[in-house]
Structures are given as C-alpha cells and as structure tokens.
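Excluded from the complex is one protein chain; the other protein chains are retained at their positions.
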C-alpha cells in the first residue's frame, strides 16, 4: 500500500488542531466531570462503509494528550471498513481520551472521506482498465499533504503536488504566451530535466497544434471533451503523450470516460467537496476505572513514523 | 452582517496556503510562459448560486504575491451571488494573478460552500421561526476560525468555539460522573460566572433528571429525538433552558424540527462535509498588456482589516 | 484541585523561554566550570510561604535540557508551601540543572506569585461566603494561559478567557450603541446560545436600565460602587443576574465587599502587578559526582501531561 | 535616550498578544454593539505618575487591527508622565480601537511599570553617584527583550542579556570547579576576547581569592554584603574590577549602598515583581462618528522602527 | 532571466537572519555612536567580478529595519558585475543601514557566490553546447530555495527540488529492490503521470539493463564514468532518455565532459562548497546628515515581489 507519512510531516497539524480545540483552559467539561486519574478504554468505530486514511494522525492526538496511552489497531490506512468495524482501541487517561476525541475524529473522518471517494471512483473503472484516478490542487489550505496522501490511500495517484514540481500550461498561459507553440517552447526551456510538461487543450484542433510541435508535451489535459472527442484524441495522441481527461466527471460517467482509453482522470471534487466518513469514538463503560487498572491496557503498538 | 475577521486572524493561513502551493521554486508555468512585467485583469466569478464567505482572505492571496494589485469588489461576505455574478476584479502582475489563483479559489469556494449550506438551512426554516442554525466542532484542522465565520456569514450562529468556552456534558461525562446530578454539580463548580453549561440528553426520562436538578442547565441538547419527543421536551423545558436539537438533520426535516419549538438546531455536516461553491477566475484577455497599461487599473479598495 | 494544563499547552512557552536565555551558545559559564558528565542533585525550595502554580512547566525546563533527569515532587500546584519547604528534587546533568535553573524559577515564581495572591484574597473572604475571586484580562502578553491557570490553582475562578468567549458591554459600548437597551439587544443577537452577556454599570440608575430590559443580562459588573450601593444593587438584582464587583479592591476591603452579597469580585492586580513568590534552587553539594553515581537518582515521577 | 527597539523585534509579541485576546471569533462585544465603519478617537492617559516604556509596541496593537489608524504622540519612552498626562491619541475604526485596547494597555503598563521602578531607584541614588542600576535575568518568559529595554528606558543599564553573552560564576560553579582559582582559569579559557567574566563572592575572604588570582575577573558580584563589607570590598578591589552589589536592595537602602562606592547595583524585583503603571484608554465621545469624519483624524506619526 | 522569488518566499529567512544578528537588544554599537534620526546613504559595491543573486532578499534587510528607506538599483540578479560595480544605493536611517549591513551582505554574497560559480561552469561549456549545468540536493539547511534560485540566476537549471518531485533510483535502491528491473517497475507504479523517473548507473553493463527495460527511465545518471564511457553511454542511449553526468566535475574537465554529448552535468560543489562573492557596503560620508536631508534620497524603486 501507500507508505505512511513520517510523523514529522503531520505532527505540526495535529498539534495545531489540538490547541485550536483546547483553547487556553482546555477541556473544562472533562476536567469538571471526570476525576483526575480515571482510566478508560475507547474504540474508534466506523459507522459507515469506507476506506481509511489518516489513522496515524488521529491516534497521535490521543498520544499528545496522554503519552502513556496504549493503542491497538485493527485496520490501517488504505483498508476497507464496514459499518461497525472497530478500527482501533485506545486505553489511557479518560480526560485525555475525551479531550482529544474531536480532533482525532475530525482528522480521520476527513481523510477517510477522501480515501473512500477515491476508492469509489477507482472501483467504477472498467475491469482491467489501466486508467488512474487523480485529485487536483483544489485542496484545503494547510491540508494538502494529508489530502494527497488520502487519495493515494484510496488507490488514486497524485497529480502535481504544487506549482513548482511540474509545468501545466492552461488556456490563459497559452493566450498570454501567444499560442501553443511558443508556450511549449518556453516551458521546455524552463523545465529542468526532471520536470514534466503538460498542456491543457479544449478542442481537437488545439490538440493538433500540440502534436505538431517538435518537442511536444509529456502529458495532454483534455478538458471537458465529449466521449467521442476523448476517444478521437486518444487515437491521435497514439501513445506519444499521456492523455488526461478532466471536467465534470461523475461516478456515472467514469467508466465510459475510461473506456475512451485515457490514461488519467482527474477529479477536483475528491478534495474540494469531501463527504466525511462517519466514524465515532465508543467509550467502553466497563473499561472505566481508577488510575491503576492494568486490565484496561491493550497491547501497545508503535505509531507509524514514531 | 457579521463583522469581518481581522486580517491578523487569517493572514497566517493565507500565507501558509500560498507557500504550500508555491513550493520553493514558485509557479514555474507562469514564469515560463508569461513575460516579466505583464499586467492582466481577472475577475472572480461565481459559477453557481450561493452565499459568499472568505472574500478578504481570498483577495489577500493576490495582494501577498503582488502588493501593488488593484481590487474592486462587487459583492461581500454574507451576500448572495448567482451563476455568473462577478464578485471582484483584480488587476496586477499577470504572474501573480495566476500564481495566487488556486489558493484564492480554494479559500473562497470552501468558505462560501459553508455559508451557502448554512443559508440553505436557514432559508428552510418556517417563516417567523426564532430558531437558529449552528455548526459543531466538526471542523477541519486549522480552519476553525474561517469555518465558524462562514457559518455566521451564512446566517447561522456559532455553537461552542472550542473546548474551553462552554461546558457541554455528553453521555460519557454523565456516565463517568455517576449521573446527571453529580455531573451538573461538578460543571457549575468549574464554570466561571461567564461560562454556560449545556447537557446532552437522549430521552425524556433523562431530560427530567436535568429539569429536576436545582441548578439546572443553561441549555439542553436533545440528541436524536423524534419530532414528538422534541415537541414534548420543549414543552417540559418551558423556557427554563435553551433547547437544542441535533442528530441527522436534513434540509427535508429541518422545518418540522424547527416547528417543535426548539431554539437551536446544530448540524455537523455544515463543516465536515462541505460542498465547495463553484467559483472561477476569468482572466479578461483584453485586459492583458505591458507593464504600464494604466487603463487596466481598477479602483482600489481597502481590504477589510487591512 | 484544578486540572493541570496539558503539556502541549505550556511546552512552547518553556521552549521559547529556555532559548531566550540560552542564546545561540548556551550557558557558557557552566560549560566552562563544570566538567562534562558531572551529575548533581538540586531542590526547588520555597523561601517564603505561598501557594504553588506552574510546577509542571518549571520542571519541564530541566527535562528539556536533560531528558534523562529524575524528578521527585513533594508538593503540587494549588498546594501551600512554607518558608523552607522542599518542592521538588531534580537529579541529572549538572550543566543542564544550572542552565535551566533561571528559566524554571522565572516560570514557577511568577505563577506561584499569582496563586499566592489569589489564595490570600480567597482567604480574606468572610467564612461561608459564596463569593468567588476572579482575575481580569490584564494579563501579560503570551502568558495568559499560565496566569489564568495560576488563578485557578490559587482557588479563584476565571473571568472571560478572551474577547470571543463572552460579551462584556462596557461604558464605551453603551455610549456608541446608543444606550443600555440597544446595547443589550445587539449583544443578545450576536451571542450564540452558549455565550453569556455581561454589562458594566456605574450607577444604580444605570442598573435600573439593565433590570428593566426584557432580555436582561446574565451578569452585571458593578464598577467602583460604594459598599452601600453594592448592597443595594445586589438587593435590586435579586438573583436575576450574577453580580460582580470590581474596581480598587484590596485585601483590606474585600471582606466588606463580599458581605454585600456580590457573587464575584474581580481584581486586575492579581495578574498585572504580581509579586513573585521567592523560590530558589539549592544544589546539594554532597550530591555532585561523576557520570555514573546511581545513588543520586531520585525516584522518577511523570510530569503531568507528559 | 535609549534607542527604540526595531519593529521586527516586538511585532511578533504584539501579534501573538492580540491573537491571544481575540481568539478565533474576535471582539464579539464590539462587533455586536458598534456599527461597522464607526470612527472614534481615544487617548492613552496616565492615571499615575511614572516613566513610559513600550509605547511603540502598544501603538502597534492598534495599527495591526486598523492599518489606517492615525496616531499622535505627546510623550515617548523614557519620559516622565504625571497623573492625567495624555500620552497618545489614536483615531480610527472604533471596533479596532476597543479590540486592541487591552493588548495595548497590558504591554504599555507592564513595560512602564518597570521603567518607573527603575527610575525610582535611579532617583534615589546620591547626587553625583556614578553607580548604575541594573536588572537581572529574573524576567518573564518571552518578555525579556521588552523588559530589558524598559530598564534602559527607566535610566538603568542592562546586566547580562542571556547566558551566552558573559560569564557569571556563581557559588555552585565555584564549588563544582573546585575553587575560585580553577573556576576563573576555566572561565578565561572559554571566554572569547569580547566576553567578560564576573564572579560572585559572599565574603571578604572569598574576595581575596579572586583578587589574588593572576587573571582576576572583570567584575565581582558582592552578594548580600553588609554596608561595611561593601565599602571594604570596594576599597580592596581598588578599581581593578567592577564592583556590583546585589541582594535585598530596597529604595530605602539604595543610597547607602551606592555610597559604599560600588559601580553597579542589581535588583531582581525590577522585573520579577513589577507593579504595572496605571494607564487607561479614554474614548473621546465627541470623537465618535460615521466612516468619513475627517475632522477626527489626528496628524499621523510614524511608529519607531516602522 | 529567471523570475524573482516572491517576497513571501524569502521574507521569513531575512526576518530570521536579522533577528539572529540583532539579538534582543539590537545593534548597540550604532545605537551608542550614531545620533537618533541620522540619515545616511550607502552603496552595495562588488569587490570582485561575478554574477548577482539574492539582491531582493538583501535589500529587504534594510527595508525591514527602516521601512522608509529609499533604494536605487544598478544591477539585478543574473547580471554580471565587475570589481567596483555599484549594485544598489540605499538611503535612510543610518542606524538601520549599519544594523542591517551584515545580514544583507551575508545573503547577497552567498547567493551571488553560487550564481558566480554556476556561470563559470556554464561559460566553460563548449560553444553551442546544448548541455545544462545543474546543482544537487547538497544544499544548506533552510537555504534551499535561495540556493536553487541562485543556480538559475547563474544560468543553470535545477535538478530535483526535493525528494518528492521526482524519483531518482540510486545504487542502494537497486540493491534493496533486487535489481534494475524491479526497481524501475516499482518506480513507474509509484510515479504519478507528472513525475519523472531517473536511475543512477555506474557501468555500461548496468546501463544496458536500464535500456533493456520496457518502460525505461526518463533520465539516466552516469555516475563517475570515464570520458570514453560517457560517450559510449550517450551513443547507446540514443536520445531515448536524458543523459546526466556527475561525479568529480571540475572547471578543467567540464568542456570534455560536455563534448561527450551528455544533456546535463550536475555539480554538488555549487552549493555545498560555495565561495562567497566579495561584496561590501560603502557608506558615503558626504551622504550623512540630519533627519531631513532630502538631497540624500535616491529614487525609490519597488522591490521585486513587494
């Protein structure tokens, strides 16, 4: 599966999210109603089917509030869960468990929502399709690393990570540069030997201009093409560049689009309109006790990247 | 309308979002294809009907890349836009405009998506209803200030901002504290004189325990009550506490729920499953020119909080 | 007692304070005069009677410079110490102990100074008084979380934590809003269902305006009232709102003020003019030795929130 | 006078202090009660005699919330103010003025409290005394730059800024190093050619050891010496090193201590037990108006370091 | 030329560098010896021939200490300067000029040192060579953006910016993966459609394995090949992949290496062993005067990215 993010990559986000929720006086409700030292056990449980992502980050929220917490996991990022699946069990200080609950769930349900949607699109591809599903740069501020990771966890492949790792010439660039040819020339000149060049076209005619260019492009983004035009474009490209389809893709249309032979289908909604996966924290009441109830302790596991 | 956030509140987020997208080498595509000093004019245009939020933050993205940018706005946060509405026009360095485009749109379409959803729920309330719509703490990490603001822009009212500004006793707290009465006692003891106490109940029976308590609660969260039970609960509370309904609220059910007389309806999906409002940046090609085309300059306005 | 702050809440402050003192080359004096690997034992000792606060943060300073340090505590936040009381013993690298000394003492003596003053005011209340002592927002920049916590450790209750968690209408707000009634109307409109509204009045006449308002206020701040007027105000309020007295409160006057029946007395000097509690670090010379003197090791305890 | 701190030195502190107070939703009271766009004029007014420090930082709080604010100053850091002295007038957005008020006053009254205390000690020196007053490293976490600056504004001179800019050998260092001579030897070896070496002694006998050392010390800290011993110590040092007195200095004793001939008197209480200078913000009600009342604008001045 | 970095990309570095030098009390020398308000004019002057880079960042150091500074530039990044060339003239507060001097020069002379070395290698290429010069990831911590930019300013092209924007399979990866073929297979699987794959080979035999692989590689790094083997490798690759030479390149050998036909030559020393370009700040004594000497003001220019 996709490799976990290193802890130093997501710890600042979890740290900031916790402090955003705790404010300066902390979880006053738990402080008031839970005696100091109370131990509890709680489980992350999925309330809907989906694919997990962000579990390490979510579990870190508990660890940051109670470094002595014991964690046992029953599923991992990229794995499918069903309604009622137990994902992980956490045992530790009851105040810490409830204080970190919302932060953990917000991270986990958002990333898992992205992974779940990605997996749904991947699952809708025709059997044997070589096509990959990619997100876009329509991510939420500060969350790009987590969201791009969640797409990978869901079986997708990442598009550009940011503006500086690939060239993607869009209509405005073409217009300002004075046409497809000068835009491609300028792009090749700027790109280092490890940077790819993609260009967006919105008609077969414009595609011809790209294909006629000596240097060509590494990839061609076929924006809002009809199914017929997509198929024709793939035929004309003939493997000389990667063919990417984008624009208004839905679960209903994706199989047909993939059937045109495009290599990549990119979908902005994966990250800009995410439906959170419903995951809850069930506190196991039998598991609540005084400070030294060793029977509560689950087998500790090491967080990825820790 | 709701007051704008001060610039110091959202500038770090916009700054971080820009750097997240620019990486260390910046927008190589615009650098390659757009001659240095090229001026352009572009407009934020809504591609769907909705309610705006986050415009100041979005415009700041352009200003941070080109401090000399001129901005004219045609709509503001909390205002309704239609498909095709021009929201703002920005004139300045063409590379800066395209380099900041995605960051600006990501901020604006997310916050406006929240405001739009909130306004839709508010609009579905029965005429004359005194009921308010509130979000929850199910916000995305690092985005809570912006998201809670977007709810206000959409006509909602904020629930707790974080764990330390109100007490909200949930089922686990009641269980650990040993019942409704000891939980409420402990809460009152901890709350300062400016902190409210709310308690979640999941049955009329549990509601009775709250009402029977001498100190009572400032607000009572009726979790997943049927319409009948909601109405009965409101009747029993009799104005002695604020009645809040939550759990599985939809646009279809909200009018009926409000009709039961509850004071507040809280909806997690407003922030955990936001559908972005579709907003684009139209570069006006006639508006592109060399460094000193003063005819491109629009009347500058001051950003809120600047 | 009051719950400890989570470590993530105070660690950045301790970290910054250490670096502020260490500069870029560190404790050159200890580096020069103490052989590498020297172990030592030292005790935090109170040189005056008082109430502790901030011990976790102070001890963290030692831990951050020598993670292998062993700590034994003899008193905790909220507890009374006398002249000569041993608060904690720290054993570890001698350079680390002396390098962290001033940072630890600065944190501990400041927070304990606030707790001590708070406890003195609380102790001066008439026996059986229901009145609580609160600080204000007159805290030092960057230290609010620690200072508000210290007030709780001293037996006080917190006033507003910041500008966004309660509404407090002051004279200027009333004047600009056009009177008590419009100000209260506007406040209620803005406050969510979990936000309280307090209003400051400076005369019995203005108090009448508040009491005559249909929505009223959750709390009323009686600013600089004479004892007679305080008593009369409490009588007129009649339990319909919380009565808070403020303005020029001293240890000499507090009993009489509490006797008027007010619910809260707020005192700015608790945090704006703190007298540090005199606490020192006694290095036990017998306890100094080479790198591997296990007899120096005290029983390690876990830092709260670690 | 002492040079102002550059803005980049204090801006992060002011920024953090403002956000600490504004939380994520800002000044809800002013938002509710003050119509958008309302302009106002307010003056910082001293309510007690003292010496100013931190004015630039305080004024920056207003500027950060309303960059269009106009400021006129009538006094500056290091200058004496009397009860009722107008320090500065600020005209701008009324919400910004009230939102920044507490942050500005907290900074200004704390720093001015330090400057005032310093000036009081300086003023108590015998006429013609060459003695200087210095603070210690007993400063509050995060505030050292501001507090050390305030001492300079009050007419004092700074002791060590931090652990790395001078060597100060204390009793524990002497003990671990094995005596005065090896400690001084080690210190000279470590000190670069621009780093001074001071040593603390607690008896005339120990002073002799220092004076007998070939390299000697640049300064000698006479800790808790009686007046007689101070005078004798100064006589024995005979100008070969700077003589510093410390320990239990009060306003009552300082003249006599200075009369012994010591060069420096250091006082921890200047910064660890600061009494805030009482300064308030008077909103001039006549000065409140709609958005475009140009008569409200005062002559703008440039902030130091801006 | 290469596009300037946006100010938000380098401002944090300049800010941190200034604070690193100013400490908490600032430039005490200038404070002591230069009367407040003194104006001066100074010029950045090259003391050796070279190519500039980092001028915007260097000038920002002056602007951050005196926002009213006036700046006139006579050369820009990527331009050649000779011994004695005036690069820019800065007029403003004399204390600010001297306080920012070292920070500005440290930034400018380091980046220009890299640009100068790059230009020297580029200049040593045979006339008409299509070969490009690239740096490596052997950059200094925190300075990568500036250093990679300096390489572009010197006429080079960037290699990978970081670990996540291209795949570069080295010997250890091949060994662990079990050979060239499985390593290339795994790489293609992981790479998104916009990520290139390069593989390092250290013999013609290993090159054959790469060329025999169906997917091949986008680029091949010929590590420490002799001139003969380089030429043979280029012949065998035959344009099917980009050929990169690396390992022990010197100014003496670069022409011969380029003559083998490789496309890219990468040189670690460009950034890991930079010789600073000698640049000084000449204060023009005639240009020193009181606060209001308008004749000192030069024509202000706008900083790139401001």
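The chains carry the letters A, B, C, D and E, assigned in the order they are written, with residues numbered from 1 in each.
What we mean here is this: a contact is a pair of C-beta atoms (placed from the backbone, for glycine too) under 8 Å apart; a residue touches a chain by one contact, two chains touch by 3 or more.
Every value quoted in this text rests on a predicted model; they were computed, and no experiment measured them.
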Of D:157, D:204 or D:231, the residue in touch with the unshown chain:
D:157
Sole contact to the chain not displayed, among E:46, E:103 or E:158
E:103
At which residues does chain D meet the chain that is not included here?
132, 134, 157-161, 164-166, 168, 192-196, 198, 218-219, 242, 244, 263-264
Absent-chain interface residues of chain C come out as 15, 18-19, 22-26, 31, 36, 64-65, 67-68, 95-96, 99
Touching the hidden chain in the full complex, which residues of chain E are there? Just list them.
13-14, 16-17, 20-35, 38, 40, 94, 98-99, 102-103, 105-107, 109-110, 113, 137-144, 161-165, 167-170, 172-177, 182-183, 186-187, 189-191, 195, 269, 272-276, 283, 285, 288
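We take it that only the chains that are shown with their structure count from here on.
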If I rank B-E and A-E by number of C-beta contact pairs, which comes first?
A-E
Quick one: chain A and chain C, Cα centre-to-centre, how many Å?
42
Taking each chain's centre as its mean C-alpha position, how far apart are chain A and chain D in Å?
50
What residues in chain D touch two or more of the other chains?
20, 22-26, 31, 99, 144, 161-162
